[in-house]
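Next up is a structure, given as structure tokens.
Excluded from the complex is one protein chain; the other protein chains are retained at their positions.
For clarity, chains are labelled A, B, C and D in written order, and residue numbers in each chain start from 1.
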Amino acid sequence: MSRVLELTDVETGYGEVQVLWGVTLSVEENKMTTLVGANGAGKTTTMRAIMGVVKPWKGTVRFLGEDVTQLTPHEKAQLGLVLVPEGRQLFADLSVAENLEMGAYSPRARNNLDANIKRVYELFPRLFERKKQKAGTLSGGEQQMLAVGRGLMADPVVLMIDELSLGLAPVLAQSLFGTLKRLKDEGLTILLVEQNVHLALALSDYAYVLAEGRVKIEGPSHQVARDDEVREAYLGV
Amino acid sequence: GLTVSKTGKYNVESVNQLNGIKLWQKWINDQGGIPVGDKKYKVELKFYDDESKAERVQQLYSRLISQDKVDFLISPYSSGLTAKAAVISEQYGKIMIATGAASDSIFKLGYENVYQIYTPASRYLTATLDMLKAADPNLKKIAIVYEDSKFAKAVATAAKDYAKKIGFDVALFEGYPPSTTDFGPIINKVKASGAEALVGGGHYADGATFARQLYEQQATLKMIALLVAPASDEFAQLGDAAFGVAAPSQWEPLVKYNPNCGVTPEEFVKMYEEAYGKTPAYRAAGGFAAGLVLQRAIMDAGSIDADKVRAALDKMDLTIFFGKIKFSTDPASHGLQLGHDMVQIQWQKKDGELMKEIVWPLDAKTSDLIYPIR
Amino acid sequence: MIEIVSSILDGLLIGLVYGLASIGLTLIFGVMDVVNLAHGAVISLGMFSLYFFFGAGLHPYLALIPVAIIGFLLGVLIYQIAVRRILDGPPLMTLLATFAVSMIIVGIGTALWSTSPYNVNFKVQTLNIFGYTVTSARLIAALAAVLVTFMLYYFLYRTTLGKAVRAVSNNREAAELMGIPSQQILAISFGIGTALAMLSGALIATLFPFTILSGSIYELKSFVASVLGGLGNPTGALFGGVILGLIEGSVAPFIAISWTNVIEFVIFVLILLFFPTGLLGGRK
Amino acid sequence: MKLLKAPLFWLIVGVTAIFALLPLLSNNITLRETLVLSAIYIILAANLNLMIGYTGYVNFGSIVFFGLGGYLTLWLVGSHHWGLYSAVLVAGVSVSALAFLLGIGILRLRGAYFALATIGVNEAVKDFVSNFDVWGGSEGIFLPFTAYKAMGGAGKALWTVYLLIVLVMGSSLLLSLAVRRSKFGLGLFAIREDEDAAVVLGVKAPLYKTLAYSLSAFLPAIAGGLYFFKNGSVVPEEAFNLNLSIEAIVMVMLGGQGTVTGPTIGAFLYERLRGMLLTIPGLSNFHMVIAGVLLLLIILFAPGGLMGWLYRIWPRLRRVLE
Partner (left out) sequence: MKPAILEVRNVTKAFGGLIAVKDVSLTQYQGEILGLIGPNGAGKTTLFNVINGVYKPTSGEVIFEGQKISGLPPYEVVRRGLARTHQIVKPLNEMTVLENVTVGACFGPQNLPLEAAQEVAAEVIEFTGLGKYADVLAGKLNIALKKRLEVARALAAKPRLLLLDEVLAGLNPSEVAKMLDVIRAIRDQGISILMIEHIMQAIMSLSDRIVVLNFGEKLAEGSPDEVANDPQVIEAYLGDPEMAKRILEEEEA
């Protein structure tokens, strides 16, 4: 089993404030890996550091065996490392279809554009109905579908999703989780950040618990889910 | 001392004027300086760039007076900047010879130390209108179209009154903003008014553009006379559009004045051509004249004491290469130029080449007026 | 009557040229929220470039091609030097940076060419249609304005690169995450905006004489036109320009010319009060 | 008063005193004329900062207040033989009132739309005044010399006007400080950061920003009256010079918007930079280029303005130099 994505001792932060204090983790092919942690633990920052949106101060990010630490976000995206960011970040004035097209901007994704767009519309028939509508006027749930759909258009090798269910109605969150499980079953590698820790641990294969910018606990998800400390601190039981 | 607009909207005119002043300085210093009694004063010039901006003028004139300790001032170019400088010169009782400033109104504010070289705006176009009357006694309708700036508006307003007085019908009297480049709407109005002749204009840029578009838009006018622009040699660049356009001018290289002091026009032109490699335009002559007038006043006064020089200026009645010079001593318009008169030029073709000819007054003419032009 | 009609037609034609002048401005604003104070200086440069290509013997309309290319390169240069570093800084800094660029361009221009007027002297035909006189240069400039707007529209809404420009203008970070090289796209956009400004300057130079300071008049008109149409909206800019031209053309026959500007600006402010984001709607 | 305890209060008083006394004691007119321009720029920048820095509304056309103040003053003094003091006061109050009415309308616009609309206002007023014959149209108003005689001759009058301008400068800075430390200022800052949020929190934004706009017109109008009185004339292009308006923004940003000290230093440095470049001989043709390059370098390397840069290298300064 191969490690598609590996972080070694990554440290970074904003301005002078250090947020990550040496994060080491890896993501394996065809698995879903979950990142759990309190508010401000550094989950989003970890993902941003992986993408290079914030530059790591120290440490390395390896993707498919290559050191990609110094690449810019768009170069990483073109290699197949794709992030669905916290807060959706859609192109609000572009139509749904144009948003999806922009998801497939990188050359490797453009080749599969037609197949991918079909797949996304199959996964989210709702988006097909609204493909001419401006993304900014979609409802919250639809926007989240579009964000995931746009990520899939980039033909990801690893799909990273930050806060999949934030602000979604329960019924929608469930259906998106269902979709994610299907994608995983189809062979996609996924790194997930999710506050609905019960569900996330239930669905994923491996989990890391982040606290104050460090990995505190790691292991197969079902084990982590039974860890007493985790249960108390993050599951509220 | 003086400021010069090396940059900004007046830079061409102002630098020409400076060239004239510098030439005067060289000329007088070559003679050992200004003779006063048995001493000779060398002339030293001090000048700064005012960027054509009013807010700098006062700062720099104060600097000239209190830091550089100059004895006499020459004005910046343009009436607007001169007015600012005048407040400062007046405050220190420093004499300022105003050249390149044709406004009447500055001299009606009660200043006591400012003296004007140019023919004032109120008399700028009167001779032009006389000339038109002489050329075509039957012509009635004229249009007066002017740049909406202090100088041109004053000229145009005076011209309107004079035109009515000598029997013209002013069919259109209208200003355009100083930054105008598109004269289409104005030309449409000129056409609609039925005017047969047009006088007006303002400064160089607008005048040249106006003349060109009058030509392109095929406005049929028997005479076109514009301020300032046609008097410059650059006006020839307009080619066919320049043909026939007339202008009042403060001075022309070909004028034949018989000066009772200083250089003759020919001598001046020759000196200027040697120094700068081109024929002087009237602004350069005005610059030289300013120096000359100052020099003469100092000589008359026999001193560089401001009060004595002022008295000499008040008494002055000269003809120099630039024409007559006499200042008003009426307290209500002290310093206003009374002696000097305008000449009229017209662009004509000699052997297919555009030439500036003097066509008025008749005793100074180098060629006959072409009329009608289109 | 014919005077009124021709005045309005003149207004329409000049309005299209105003529109063209403002498209570059509105594009740069739309993509990166930069109010480009170097716009006028660049327009002046366009005028002078045309002058020199023409002086070198090139036909003025042919010269538009090298002018546009120079404009593009200049825009990329300005972006890389003056804008790029501070795009993420405090919001107004780009205003200062472009103002500084404007000072540099105008300063160099003044030193080289003084502030006296230049003229591109080429023979233009005068067309006479039903008693209405129009020079071919005006007609061509107006048509060029329409054509360029159409091409820009096609580029932005039909090509992938154009859509990427819009995507970057919507959300730079997200664009980057989707593999769009945002810095490159921004530089290209600034280049296109600058090229458009240079082009409009060049076309204006075929109509009117100009100085290094002339661009500032068109910069002002560009502000007005692009706000009227809705900032960031290229078609809106053309539309705004036409409105300006029409105002000028239709009030001129009835009142003193010097009042047109007053009316124009008063109408401008009034329209804004009722359509706070321009007539066609633009970015907020 | 708590204000009296602020170190900055005393600093402002001190700087104002230096401005007043330095040329007075040395009887140095060049210095005075140099400082008067600095003082005017500081007044323009400090008051503009009330809008840009405090309220977050970029006023491109702030010079319109200055120009109108100048026109009103010269008209009252010249044509109606008012005294200078009453004329500038009336000018200040009426321009401020006019700004209030205007503000009710155009402050409904946001962001770049507001900024560009203010250009429209300035240009409309300029073109209107150019056509307005009561104020001399494009010829402007020229003061008869008797106006200075009434104040004891030009020499004395110009000194008096200078001291008044310095006083207005001091008042502008104290106003900036007072607003900054008041509840009114807190409301303005909230509007600057997020107007919608401010409104939901209870800030009467429409009233507050209109008040700020009107307030930012008062002292510049008085300064305009004094300045053009000193010049002896006022014409539309000088009174409503858009470029000066934009330069005022440059000064505010250069020093650091939103602070009291920043715009002051920005204005002073900017004026000195331009003024010095003008009088250095060899540079004559390139002073604008050099000013542009210097400006660009400052912007690129201290994008938070000078105060931002100072605060960064010396954080404790924030408490003293607000």
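The working rule: a contact is a pair of C-beta atoms (placed from the backbone, for glycine too) under 8 Å apart; a residue touches a chain by one contact, two chains touch by 3 or more.
Just so we're clear, the structure is a prediction, and the values are computed from it rather than from any experiment.
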(message) Could you tell me which displayed chains border the chain that was left out of the figure?
(response) A, D
(request) For the chain that's not shown, point to the residue among D:25, D:200 or D:313 touching it. (result) D:200
(message) Using the document's definition of touch, tell me which of D:6, D:119, D:190 or D:265 contacts the absent chain.
(response) D:190
(request) Since one chain isn't shown, list which residues of chain D touch it in the complete complex. (result) 182-183, 186-187, 189-190, 192-194, 196-206, 258
(message) Could you pull out which residues of chain A are in touch with the chain that's been left out?
(response) 14, 17, 36-40, 44, 86-87, 138-142, 163, 166-175, 177, 181, 195-199, 202-203, 222, 225, 232-237
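FYI, only the chains that are shown with their structure count from here on.
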(message) If you average the CA coordinates per chain, which chain's centre is most distant from that of chain B?
(response) A
(request) List the centre-to-centre spacing of chain A and chain D in whole Å, with centres computed as mean CA coordinates. (result) 52
(message) As a quick test, compute the distance in whole Å between the mean CA positions of chain B and chain C.
(response) 37
(request) Hunt down the residues of chain C that sit against at least two other chains at once, touch-wise. (result) 110, 256, 258, 261
(message) Where in chain D do residues touch two or more of the other chains?
(response) 127, 130-131, 138, 285, 287-288
(message) Show me, using the given definition of touch, all chain pairs that touch one another.
(response) A-C, B-C, B-D, C-D
(request) In the complex, go through chain B and note every residue touching chain D. (result) 6-7, 48-51, 54-56, 58-60, 62-63, 65-67, 80, 83-84, 86-87, 90-92, 105-106, 109-111, 148-150, 153-154, 175, 177-178
(message) Quick check: in the complex, which residue numbers of chain D touch chain B?
(response) 28-30, 32-34, 36-37, 40, 127, 130-131, 137-140, 142-146, 148, 154-155, 158, 230-233, 235, 237-238, 244, 275, 278-279, 284-285, 287-288
(request) Mind listing the chain C positions that touch chain A in their complex? (result) 160, 163-164, 166-167, 170-171, 173-182
